[in-house]
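Take a look at the structure below.
The complex appears here without one of its protein chains, the remainder shown in place.
The chains carry the letters A, B and C, assigned in the order they are written, with residues numbered from 1 in each.
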Amino acid sequence: MATQKITLAKGLNMGLRKAMEDDPKVLLMGEDVGKLGGVFRITDGLQKDFGEDRVIDSPLAESGIVGTAVGMAMRGYRPVVEIQFDGFVYPAYDQIVCQVAKIHFRSQGRVKMPMVIRIPFGGGIGAVEHHSESPEAQFAHTPGLKVVACSNPVDGYWMMQQAIACDDPVIFLEPKRQYHADKAELDESATPEPLFTSRIVRAGTDLTLLAYGPTVKTAMKAAEAAATEGRSIEVIDLRTLSPLDMAPVLDSVRRTGRAVVTHEAHVNLGLGAELSARITEECFYSLEAPVLRVGGFDTPYPPSRIEEDFLPDLDRVLDAVDRSWEF
Amino acid sequence: MATQKITLAKGLNMGLRKAMEDDPKVLLMGEDVGKLGGVFRITDGLQKDFGEDRVIDSPLAESGIVGTAVGMAMRGYRPVVEIQFDGFVYPAYDQIVCQVAKIHFRSQGRVKMPMVIRIPFGGGIGAVEHHSESPEAQFAHTPGLKVVACSNPVDGYWMMQQAIACDDPVIFLEPKRQYHADKAELDESATPEPLFTSRIVRAGTDLTLLAYGPTVKTAMKAAEAAATEGRSIEVIDLRTLSPLDMAPVLDSVRRTGRAVVTHEAHVNLGLGAELSARITEECFYSLEAPVLRVGGFDTPYPPSRIEEDFLPDLDRVLDAVDRSWEF
Amino acid sequence: MTQQSPGGAQSDTPGFGPDLVEVFGPSQQDGGPELIQLLTPEGERVHHHEFDQDFSAEELRGFYRDMVLTRRIDTEATALQRHGELGIWAQLLGQEAAQIGAGRALRPQDYVFPTYREHGVAWCRGVDPLRLLGLFRGVDQGGWDPAANNFALYTIVIGAQTLHATGYAMGVQRDGDVGTGDPDRDTAVVAHFGDGASSQGDVNEAFIFAASYNAPVVFFCQNNQWAISEPIERQSRIPLYQRALGFGFPGVRVDGNDVLATYAVTKAALQRARDGQGPTLVEAYTYRMGAHTTTDDPTRYRLSNDVESWKLKDPIARVEVYLRRNGLADDDFLASIQAEADELGHTLREGCKSMPDPQALSMFDHVYAEETDELRAQREGYAAYLETFEGSH
Partner (left out) sequence: MTQQSPGGAQSDTPGFGPDLVEVFGPSQQDGGPELIQLLTPEGERVHHHEFDQDFSAEELRGFYRDMVLTRRIDTEATALQRHGELGIWAQLLGQEAAQIGAGRALRPQDYVFPTYREHGVAWCRGVDPLRLLGLFRGVDQGGWDPAANNFALYTIVIGAQTLHATGYAMGVQRDGDVGTGDPDRDTAVVAHFGDGASSQGDVNEAFIFAASYNAPVVFFCQNNQWAISEPIERQSRIPLYQRALGFGFPGVRVDGNDVLATYAVTKAALQRARDGQGPTLVEAYTYRMGAHTTTDDPTRYRLSNDVESWKLKDPIARVEVYLRRNGLADDDFLASIQAEADELGHTLREGCKSMPDPQALSMFDHVYAEETDELRAQREGYAAYLETFEGSH
């Protein structure tokens, strides 16, 4: 099969389409996912091709969307729901953490909950309040949920299908800033890596830089910039946030002796905290410096005119790399 | 004023009463807080004495409770809302993280949000699902909220009044297992420590043990048990979870070189993760061992017959102490 | 007091028409004129222009038996809790007719989403009552297989299950199992919830989704007048069944202490759903005769007078009177049911006491359908830790 150059938005769209073709039980639901194809057009064309019964525009109520999806899953469907923006997932929070996450456990495995909750997340798009947040830590703290974040078009295509095929509920985070940013070559005949694995996206020897979703690009740029100064940075795209795939991370840190984590979520109790705790516990004698964290500050997401100051960027990542060195 | 021996339930009740006497703007609202005095009787007698306008039984809707409390606060009241059990706070999650936490920021300080959200939390009472959870990490991750946990009757009395007097929204966590457990001597004429401070509750030299809410008692027992083996453990009752009061913690760890954190919340992305990350960052060269964490496992809260296996207990804390030593 | 009572002083502002409170009056102790009844508290058979139907002697005796046995489950469980065998128990005393009426109206393919008090419905579905006890004993969180009886697990977060029911019903639509005319295929879904739960956003969103998609779901609300200590008036100032009117589907109020009426009305609502005519709200007007749960103390908030007056409306007594008066049941029959109840009580007692505690390590099971290495490591770590104790003992 020929390869093609696609954006992340296209990769996700193709992944959804493929999953719907492969399994008639896959349903999409959300606000504006039908005729409009979603405000980001990720479901573009799918209602036209699969009908209103499979691509369902819902009333404007997130708890209702997730709660009815629970019932559909109980009836044997595999619902994929779209939350329009990160900041609007909270009305559904109760259904997600008390029902979606727990029904398999509650029923001692008798009731499966194969649901994907898609959330465009992260900032940098110049939006108003609630449109730029990073809620992943709260979901990763909740047993019963799996949480993944894609960072590029090819992963978007494969991870979406894998998440839909997974028999557990998956919170699927899509870096909205990247939707239409860069294109990549997709080979549909390739064999993807498993869903819940992290990936070294740039090999290095001096420091391990951990990122996911939107910060992977920043991390790659930081590694390039550091290389010009003779520092060899290994970049890992975590891809899975719960479970964490610690093996490649620990292996890397044992080699490099230093780690920096970067994400857009608030630093306080963000994924960086957990990674720091685990890395320190497992690599105590290998560490030359404490694990440093570069994230969103511990303030509400600010007005968009200063959002780039809130978000971790190349310079702040490099600054942390420097600080790690100086320890 | 003579001192009296009181339970935690009584201390909280007296604290609420005092706050209501001192400030007519203080209102209580929640499910069953009126005639019944709450399912734990924390508001016992208050409706009788302050009337139905100040102690308000609400319709059964947590988002409604918190959302209307936001409006009351805007009108100049100081609402104290009760969430009946930890696991029922999630329907109000959206109002808490998107509104309560952000209105002061959104309005550039023009609108204050002096609200207290009381949550009986933690397990060990043999209850059914959703009645034994520890949701603190999710709130502590949210900028704009302050989060405190009391551990004893005297703190219950003072911290409640201080939280109500605070101009910021405070998530007030009450260890329900302790409500009627132990009595302590209350001197109402004493001067309490400030609300957002941690406290060394047992001095020690060999290891710093951090706890809050229900695990403080466990930590004290662990320190006693360790003492019989000649190990001197310093126990800190964190009291405030957001902001964290790191100064006494860091000072302690610099002296002891070892730290263990214990809480009932899931270990993954629990407060222990943040404490580990910060301690490691600040005390890198003082640490003899990585910060170890003893918490609820990363499973949903289990059926009550095995909840004591889920919850951190004396033995598991001592085991972590041992592991810290062996590093 | 700053609150104005509804229907208070009229102003001369232009009209919005009367409030519904004025049209229907506030909720009344006797359920008001809209209450659908087929059997009075005195055991008299009355007729209703729309919901009347004939009942065979066998059916009537069946209702009686189910209610007596359900009540026995409840009393037994309450006693077991007092003896420390259960952590807590949510009593259904007084709500037997509402639950048996609703439960008996189901067909096998229908699916039920209960709250935490539907022991009678569970009984009708064939769920082993011992499994209900397991949850309240704390050995599991619902030990029955939902698929075996089309009876979901109890849901403790109030109202959440109404959305699950609606979504399930949307699945039924997608399977084409509505409106085919095939009585063994057309499927209805029932969501149980309480008067208190009716205030939750989730319940109202369920109404919206069900109306929007015309889903085959029956919202069955047991208005037992109380949400723990809060009277129904805190949740609604008009009769609860009228809530449905605001969402564009029918609501009815049935005497929830009348098993015949509850059965007839539920059956009709289920058939509406199966026929593809969409959702219905059934308000079963009843009374919580016991405490909210065994840890509750209702003397703190309600008058024993009220309870006394509701005793006269006992759901079982009226059927017994009717059966006897019409020669449909004799002493032998009644004694045989009592014997069956005693037998059931005995089985439950013994079964409950001998119910084993779960293994500690079972808490790591079923967190995921596809287990994670992370959790496996946690389980193994804890297993190894536990073994250090075994060794030391």
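Everything below uses one rule, namely that a contact is a pair of C-beta atoms (placed from the backbone, for glycine too) under 8 Å apart; a residue touches a chain by one contact, two chains touch by 3 or more.
Everything numeric here is computed off the predicted structure, so don't read it as measured data.
Chemist: Touch as defined at the start, partner being the missing chain; which of C:Trp144, C:Tyr168 or C:Phe247 qualifies?
Modeler: Within the whole complex, the residue contacting the unshown chain is C:Phe247.
Chemist: Please identify which residue in A:Phe50, A:Phe121 or A:Phe310 touches the non-displayed chain.
Modeler: Candidates A:Phe50, A:Phe121 or A:Phe310; residue touching the omitted chain: A:Phe310.
Chemist: In the whole complex, not just what's shown, which of C:Gln200, C:Thr262 or C:Thr286 touches the removed chain?
Modeler: Missing-chain contact among the listed residues: C:Gln200.
Chemist: Can you work out which residue in B:Glu21, B:Asp53 or B:Asp322 touches the chain that's missing from view?
Modeler: Here the residue in touch with the unshown chain is B:Asp53.
Chemist: Write the list of subunit C residues that the hidden chain touches.
Modeler: Spelled out for subunit C, the touching residues are 2-6, 8-11, 13-17, 19-21, 50-52, 173-176, 178-179, 199-202, 204-205, 208, 211-214, 233-238, 242-252, 264, 268-269, 271-272, 275-278, 280.
Chemist: So that we can see where the missing chain sits, which residues of subunit A does it touch?
Modeler: 31-32, 34-37, 39, 51-53, 57-61, 63-64, 87-88, 90-91, 126-130, 297-300, 302-307, 309-310, 315-316, 319
Chemist: What subunit B residues would touch the chain not displayed?
Modeler: Where subunit B meets the chain not shown: residues 27, 53, 58-59, 61, 63-64, 66-77, 79, 91, 94-95, 98-99, 103-114, 143-144, 146, 166-168, 196, 243-244, 246.
Simple rule for what comes next: only the chains that are shown with their structure count from here on.
Chemist: Give the label of the chain whose average Cα location is farthest from that of subunit A.
Modeler: C
Chemist: Report the chain closest to the protein's overall CA mean, measuring from each chain's own CA mean.
Modeler: B
Chemist: How many Å are there between the centre of subunit A and the centre of subunit B, using C-alpha atoms for each centre?
Modeler: 31
Chemist: Taking each chain's centre as the mean position of its Cα atoms, how many Å separate subunit B from subunit C?
Modeler: 36
Chemist: Please report how many Å separate the Cα centroid of subunit A from that of subunit C, as a whole number.
Modeler: About 40 Å separates the centre of subunit A from that of subunit C.
Chemist: Mark out which residues of subunit A touch at least two other chains, giving numbers and ranges.
Modeler: Residues 63, 91, 94, 98, 105-106, 143-144.
Chemist: Using the touch definition from the top, which residues of subunit C touch two or more other chains?
Modeler: 140-141, 157, 201-202, 367, 374-375
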